[in-house]
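Contents: one structure, followed by commentary.
Shown here: the complex without one of its protein chains, the others still in place.
First chain written, first letter: the chains are A and B, and each begins at residue 1.
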Amino acid sequence: MVKAWGYLWALVKGAAVTTRHFIVNMWFHTLRLVGFKRLRAGAVTFQYPEVRKPLAARHRSLHRLVARPDGRPRCVACLLCVTVCPSECIFVEAEEDPDPDVQKTAGRFEIDLARCSFCGFCVEACPEDAIRMDTGTIELAARSRADLLFDRDRLLRRN
Amino acid sequence: MSDVLTALIKIFVALGWFLVLTLYLTWVERKESAVLQDRIGANRASIFGLRLFGLFQPFADAIKMIFKEDFVPAFADKVLHTLAPFVSFFFVAVTIAAMPFGDDIVVGGKTVGLQVFDPSVGLLYVLAMLSLGIYGIILSGWASRNRFALLGSARGAAQLISYEVALGLSLIGLIMVFPSLRMSDIVRFQGGTILGFLPRWGVFLQPLGFALFFVAALAETKRVPFDLPEGESEIIGFFAEYGGLKWGLFMMTDFMEIIVVSALLATLFFGGWQVPWLAADGFHWPWGGHWALARWLVVVLQVLAFQAKVVFFCWLQILIRWTYPRLRYDQLMDLGWKVLIPLGLLNILATGLVMSL
Partner (left out) sequence: MPKLTIDGRTLAVAEGTTVLRAALEASISIPHLCWHPAFPPEGSCRLCLVEIEGFPKLELACSTAVREGMKVRTETPAVRESRRRVLEFLLADHPVDCPICDKAGECKLQDYYEDHGLTESVFREEKERRPKNIDLGKNLLLDRERCVLCTRCVRFLREVTRTGELGVFERGVRSEIGILEGRPVATPYGGNLVDLCPVGAITDRSFRFRTRTWFLVSRPTICPLCARGCAIDIDHHPGLPRRADSAGVFRVRPRPDEAVNGFWICDLGRYGYLDLHRRRLTRISWNRGGPAAEMSRAKILSVLGGKIREMAVRGRSSRLGLVLNSGLTVEELRSVRDGLLSRLPEARLWFDDPPPGEDDGFLLRAERTANRRGAAGLGFDLAPFDPAVLGKDLDIILVFGGLSVGKGRDEVLGQALASIGTKVLLSPVETGLEPAFDFLIPTALPSEKSGTFINVDGLARSFEPAIPVAAGVWPEGEFLAALAEEISRGA
């Protein structure tokens, strides 16, 4: 019985919290509507396309391949990203690099964003710091699956 | 002839009021939930750049639902699958006919009740129609031939039938106090005062009955915290196989049930169209003053009072829906059978004792 009254009290408390939020927010909404713009806003919402929240420093956005000074990718096609990728969305094909000190480079490097889960493991695994997720591009919707297949040149273009 | 015309006008107005309120209740639901969660809510729907706090959102929703594919799964029972949302919708829609919107008015020498029809069993009629709405749920789950939908409708049927009992019991005390089951009589009875100052509303005569009815009625609307039949987000409800406008009908039924419950609460427990201390000739203040008002003004005030009460209870139900988490199924059944029904019986007993004194 005591327990039941406790539940009832909790119900009342919960309703009080939401009601308070409703009344306070409505109060400020109304004040701003009639012209008191400098008071605090009634909502914490960012009006997204117009107002953009700055991305956190560690935010994982669209991948890019880091280029060497000559424009070729740093990637040496070690396939560690392919190995670690839990979505199995990376495909790399190695080729011989013209620079004998580099030897190996990625001929094909494709990320299927339709599969990618943006876990960032590829960035962690990369021994060459060749792949990063710091482009800040977060609007990645596309009209076809093919548009979501980012190949080497598209990934390099973000440098 | 003029009777038929009057009836048609009344039906048109009542149904129009009902549907417009339903439409905007969806907007209110979105906005109210947003405001109490520190958000803004749907505000993008616009006509020629005119946004008006997203007031056009219901139209955008309606257009979207109309243009969606009207889909019947290959394995479903075509006829019943199509019929089910209409059954749900119809039985809720007809309940509004028995709600008194205001006192009788005299037009051209004839007395016209602001009510579509006023049977002597008005209250029973409303309860009966609400109960029949269960068929829509059962039919939809059954006709979908989807085991998850069927489980949802089984949960729905069990829940609604359980709470139907509590709903009925909570009203028996009220019926014992009130002189009649006719809705207009019930409202008129609540016109006076008790102890000289308190309006003679059902809530003051039957406080426990009100609490029980409110909880049971919330369960009847099958929304959070009693949304086990639907549980869109995780447990999959009876309309899993519905889309487009048929799904929209189920959703509208939900919102219409909110309005019906609000109207019932207002009518049975909060004096319907009665304004405290307002009689046909004006206010009679409990401290002895008298404030005479024109007849038409009184009618307007009374109609507005009913609207205000309905809107308030709609707001309250939405607040509840966005405050509490869903009950577990056993908790739901416990609350229905082990709390509401015994308390309902106790209420009847207490009412009987008080009345026989």
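Just so it is clear, contacts are C-beta pairs under 8 Å (C-beta built on N, C-alpha and C of every residue); 3 or more make two chains touch, one makes a residue touch a chain.
Keep in mind that what you see is a predicted model, and the values were worked out from it rather than measured.
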(message) Checking the contacts here: which visible chains does the omitted one touch?
(response) A
(message) Which candidate, A:Leu62, A:Ala77 or A:Leu156, sits in contact with the chain we can't see?
(response) A:Ala77
(request) Name, in rising order, the residues on subunit A that touch the hidden chain in the full complex. (result) 76-80, 82-83, 88, 91, 94-96, 100, 102-104, 112, 115, 127-128
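Simple rule for what comes next: only the chains that are shown with their structure count from here on.
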(request) Using mean C-alpha positions as chain centres, tell me how far subunit A is from subunit B in Å, no decimals. (result) 44
(request) Give every residue of subunit B touching subunit A within the complex, in rising order. (result) 32, 34-40, 319-320, 322-324, 339
(message) Help me check something: in the complex, which residues belonging to subunit A touch subunit B?
(response) 4, 11, 14-15, 17-19, 21-22, 25-26, 29, 42-45, 47
